[in-house]
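Just passing along the structure, written as structure tokens.
With one protein chain withheld, the remaining protein chains of the complex are depicted in position.
Chain nomenclature is as follows: A, B and C, assigned in order of appearance, with residue numbering initiated at 1 for each chain independently.
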Amino acid sequence: MSVFLPETILNWLPDTIQLFYLVATAFFIRGVKLLNSPGTARKGNQFAAIGMMIGVLVTLFDQNIVEFELIIGGIVIGGLIGLLLAKKVQMTSMPELVAVFNGFGGAASALVAWGELARKPEILSFDTTGLVSIGLSVFIGALTFTGSFIAFGKLSGFISGNAITFPGLNMINIGAMIATLGLIGYFAFDPTNSTLFWVILGISLLVGVTSVIPIGGADMPVVISLLNSYSGIAAAMAGFVLQNNLLIVSGALVGAAGLILTNIMCKAMNRSLSNVIFGSFGGVAGGSAGIRDGDKNVHETSAEDLAIQVAYASKVVIVPGYGLAVAQAQHIVKEVATKLESRGVQVKYGIHPVAGRMPGHMNVLLAEADVPYDLLKDMDEINPEFTTTDVVLIIGANDVVNPLAKTDPTGPIYGMPILNVDDAKRTVVFKRSLSVGYAGVDNPLFYAEKNQMFFGDAKKSLQALNEALNEV
Amino acid sequence: MSVFLPETILNWLPDTIQLFYLVATAFFIRGVKLLNSPGTARKGNQFAAIGMMIGVLVTLFDQNIVEFELIIGGIVIGGLIGLLLAKKVQMTSMPELVAVFNGFGGAASALVAWGELARKPEILSFDTTGLVSIGLSVFIGALTFTGSFIAFGKLSGFISGNAITFPGLNMINIGAMIATLGLIGYFAFDPTNSTLFWVILGISLLVGVTSVIPIGGADMPVVISLLNSYSGIAAAMAGFVLQNNLLIVSGALVGAAGLILTNIMCKAMNRSLSNVIFGSFGGVAGGSAGIRDGDKNVHETSAEDLAIQVAYASKVVIVPGYGLAVAQAQHIVKEVATKLESRGVQVKYGIHPVAGRMPGHMNVLLAEADVPYDLLKDMDEINPEFTTTDVVLIIGANDVVNPLAKTDPTGPIYGMPILNVDDAKRTVVFKRSLSVGYAGVDNPLFYAEKNQMFFGDAKKSLQALNEALNEV
Amino acid sequence: MEVDLTLLLFIFVLASFIGFELISKVPPTLHTPLMSGANAISGITIVGALIVAGSLGNPLGKWIGFAAIILATINVVGGFMVTDRMLEMFKKKEDEK
Partner (left out) sequence: MEVDLTLLLFIFVLASFIGFELISKVPPTLHTPLMSGANAISGITIVGALIVAGSLGNPLGKWIGFAAIILATINVVGGFMVTDRMLEMFKKKEDEK
């Protein structure tokens, strides 16, 4: 685009571009900061988008850029695809979509490095730094690409959510990563050896697969967050290849922020990052391991029975969990709640921070069904209220109400704060069986004296309850 | 020092220095972060000191540095002076000392820029950026230098603490600053014109004086914090002159951090920064403006009278203020308190966040007299306790117990949170007269029914009380 | 060129420090939008893709750059929009309050 500019300002162009890059950086920094708190998050995202716009527009004036066909074509195609995906996807599939986008970002960084290598006529025109940077972008970018797609597959069910692993896989993965770093060093030393480049690319793609496959499906949000951090680093490395400030700064920013966020997410689940990556937790112990205690006593309830209980209650709390998302029961839950409210029953929702399979999963889901925001109470708010609650409806939640988190120091969820539903006069659990949840531990709540089970798919059970309420 | 190194590593030297600079930067960043919270502050200061050590040591290996006589001499002389000052100064004179150090820092940055200009044989070897940076370092550094010394003078009493000003002075100052910036631009254009340099230096020195002189003595801590931010910026500008990363990064760091800190300090006093700089607040209205209401009734008390009251009280709270520092009465306060405690009276200290003339003034003072730390209660802790207090001894405090802060919306201290001493059964104010405190407003507490005045220098009054207690 | 590298390294490290400092105590509800927003920013690699695809050079390299533009643009456009959709949903509900 620089050809359209008058000669006189061409001299100032590189500096001007850098200054605009600085402005874009400021927008990114401000944007991420604002994304930190609920009131300002949306504005933060817009700030970041403006920063991106500035970065892209200014780059078009770069004097090296002389041909615009591919650029226009690429932006139009990519923009349309991105737009479509973002508009059409269901709210409940957000984590999958983020995984896909992230994979594309990683792949793009790897391609930038590779393209730069392929574009330059003289491979020897790269110095050691340039070559090492190329190797690292390809490595991290490619790994992010395949890793993100495995995560996508696990989240959407294409690939088994179970942790697919065998002893020693972790060691092999670590070994392969170290070997790749060695190969990158060797590549910098002998850049004409193009097999080397292909080997690096191949191993990187493979390692992305083998290091995500052994992680349980429910840990995918954490994995995606980590891969997001990687894709930032890959972008920064591509920045070193092109000696481009904006790439370096923004990439490093996202890389570091993503790492911290990953850590915060782990803490919310009361796990450590290395436990997530190497632990092969979740899924393996899944299945139906929990039925072993089938001889214990369980009280069952029916739609009619329950309808009477809740219709004459004065306060009902609904605790949603992953099963609500599986059954897509958010709309019918809202219907039942409205019906109860019209009878004068006070209804609130108790949202555990890690209920569901991604942070904020329940909020997004219930927001979709237009449940008023102020009825959604987080854990600290709702816990004191259970003592005054008549009935708690636990819909497809399991781990987040498991009292073993308080009582069994050897269990995998020990120490996780839970919703104290047993303070209420009665609890009713909606689920299909007595089987375990994500963490794979049996739940004594099911056998408690005050508890009743309402077996079946959550959506169907709630529909039955909804109809029964008409008869009361 | 580079001459001592083997040839082979000389090639790597510049990069290695840069890497160590990066390490030093990390130490500074970590240090400032740790300085933020009480438990880690001391470690933070040590981190920063280590960073400084690394920076200095590594710089000695710079290949441009070939002569060491001046360096060794300067460091030895400066180090000894710094050591002496830091060791010998009294705790209560800390703010003065910080002002002096800050002034030296600013001067040093100005000298670095000037020295670099004088050292280079060919003045035309500087490009525009270099010349502008030189101008800015000299400007900001010199301004910091004289400003800090005026602040020092006001704090230590060499210069009247009153706001010395006349209408329009602020405008003149702002005008002079803008003019200096213009001159710097002109200097970059015509660097051989050495008069220009001297004019810039002269105006800068002058502006430092004229912009601090009109600010009241009690606002000096804020002014010093602001000047501290300036000296950081001056160092960063010197970094631009020498193209030295470490100077730029550390200078910018301190510049920004100082600015935020200044803001926080202003907020603690319920003022805005521009109000401090341009407001000519404090001091002017000082003197004895408060005696106008002398016809109101005041209850006086004597040492003997008071001794009986406190000796038979069950709970006494001591509220220290600026007068305690003036009278240097911290040791005698502690003695009186010990005597009361030995009689079974419960004694606590209520510390207002801006009591005295620098943040933490009272804490430092009482710590010096070995008052146990856990007896020092901050405002939020002590306020609920006044209702159960028999006698409050208000020693040289005024504004921090002034009820007008709550009741008079037009007053200069309106909105400042105060110590609610009037909740107590009785208050006793130790001061020399009915005159006003820092903010220059009369204090209705003095005339309250429950209040008694103990006129006189705080130290003398307390000594009298101490002796009277022996008789009870 | 060598001096530049250390400067770039400085920039990289400083930006990382900022990234570390920026994220503090994010409430769980915001974890997903924050992740998705950060992901959109990492699409900044589009700037690199523009340079590779738009500069002169070997056609293979330029076509690789073209592919990079497509993928990066998907990441950027989709990422920011999807984040906005999520946050809009929270926002709307909060306003009703």
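Here is the rule we use: a residue touches a chain if its C-beta (ideal position, glycine included) is under 8 Å from a C-beta of that chain, and two chains touch if they have at least 3 such contacts.
None of the values given here were measured: they were computed from a predicted structure.
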| item | value |
| --- | --- |
| Touched by the hidden chain, restricted to displayed chains | A, B, C |
| Of B:Ile29, B:Leu155, B:Ile215 or B:Ala303, the one touching the omitted chain in the full complex | B:Ile29 |
| Which of B:Leu183, B:Leu247 or B:Val316 contacts the chain that the document leaves out | B:Leu247 |
| Footprint left on subunit A by the chain that the document does not show | 14-15, 18-19, 21-22, 25-26, 29, 245, 249 |
| Touching residues (missing chain, whole complex) on subunit B | 25, 28-29, 31-33, 35-39, 41-42, 44-46, 48-49, 51-52, 55-56, 59-60, 62, 64-68, 70-71, 73-75, 77-79, 81-83, 85-87, 89, 91, 94-95, 97-98, 101-102, 104-105, 107-109, 111-112, 114-121, 127, 129, 221, 224-225, 228, 231-232, 234-236, 238-261, 264-265, 268, 353-354, 358-361, 363-364, 367-368, 372-374 |
| Missing-partner contacts on subunit C, residue numbers | 3-4, 7-8, 10-11, 14-15, 17-18, 21-22 |
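To be clear about the criterion, only the chains that are shown with their structure count from here on.
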| item | value |
| --- | --- |
| Greatest separation from subunit A - chain, by CA centre | B |
| Subunit A and subunit B, separation of their C-alpha mean positions in angstrom | 48 |
| Centroid spacing, where centroids are CA-atom means, of subunit B and subunit C in whole angstrom | 42 |
| Contacts with two or more other chains, residues of subunit A listed in rising order | none |
| Multi-partner residues of subunit C (each touching 2 or more other chains) | 5, 13, 17 |
